[in-house]
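Structure, as structure tokens:
Omission of a single protein chain aside, the complex is shown with its protein chains in their original locations.
Now for chain A:
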Amino acid sequence: MSAPTVEAVVRGHGAATRLVTDALAVARPTSPSAVVVPAVPDLRPLDELTDERLATDVGDTLDAVLADVRAVLDGAVHRLVFVLPAAPLMATAGGAAASAVTGGVLSMARTLAIELAREQVAVNVVAVDPRATTVAALAGQLGVLLGEGGEAITGQEIYLTAGTDLGRIRP
């Protein structure tokens, strides 16, 4: 008999929020779970990254991610997944601020995976690409990470990009 489904918490206002909620409707998590979808800034050439923009796009965005993480950890989750856009995570011209955020969240996830292992919290990153990641693809992945046996996967980055990232060095 399979474990009962529990509702997952979704935090953050990233572009993939709708994709995540649609996927969770199908995924049927069985562990107390949270999915954080950071609001990654738009691409912008370096010359336009003014001091004010850096403060908001990078500083405020990362602050919001930390606040979301703290909020979900207060709720005693066992699985935490960050959903990030694959393009800035892999690197893209004009993406200095966006990649500062996605790279920062990736390392935060790795640190949390190490730190929270003793509390049996598994932490992972799923990278999505609007051209390649379907609701079914994300639902399948979240089903694994948030379902039975998902505790064996932690500190990982999983690219749901249909191979568009192949041939590139990952961060």
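Keep this in mind: contacts are C-beta pairs under 8 Å (C-beta built on N, C-alpha and C of every residue); 3 or more make two chains touch, one makes a residue touch a chain; residues count from 1.
The criterion applied here is as follows: contacts and distances are computed from a predicted model.
Enquirer: Which choice in "Urease accessory protein UreE", "SUF system NifU family Fe-S cluster assembly protein", "SDR family oxidoreductase" or "ABC transporter ATP-binding protein" gives the name that UniProt lists for the one chain left out?
Expert: "SDR family oxidoreductase"
Enquirer: Taking the entire complex into account, which one of A:5, A:107 or A:120 touches the absent chain?
Expert: A:107
Enquirer: If I consider the whole complex, including the chain that's not displayed, which of A:25, A:46 or A:136 touches that chain?
Expert: Of these options, the touching residue for the absent chain is A:46.
Enquirer: Sort through A:16, A:35 or A:58 and give me the one touching the missing partner chain.
Expert: Residue touching the absent chain, from the options given: A:58.
Enquirer: Using the document's contact rule, name the residues of chain A that touch the chain not shown here.
Expert: Residue positions of chain A that touch the missing chain: 45-47, 49, 51, 54-55, 58-59, 62-63, 66-67, 69-70, 73, 88-116, 155, 169, 171.
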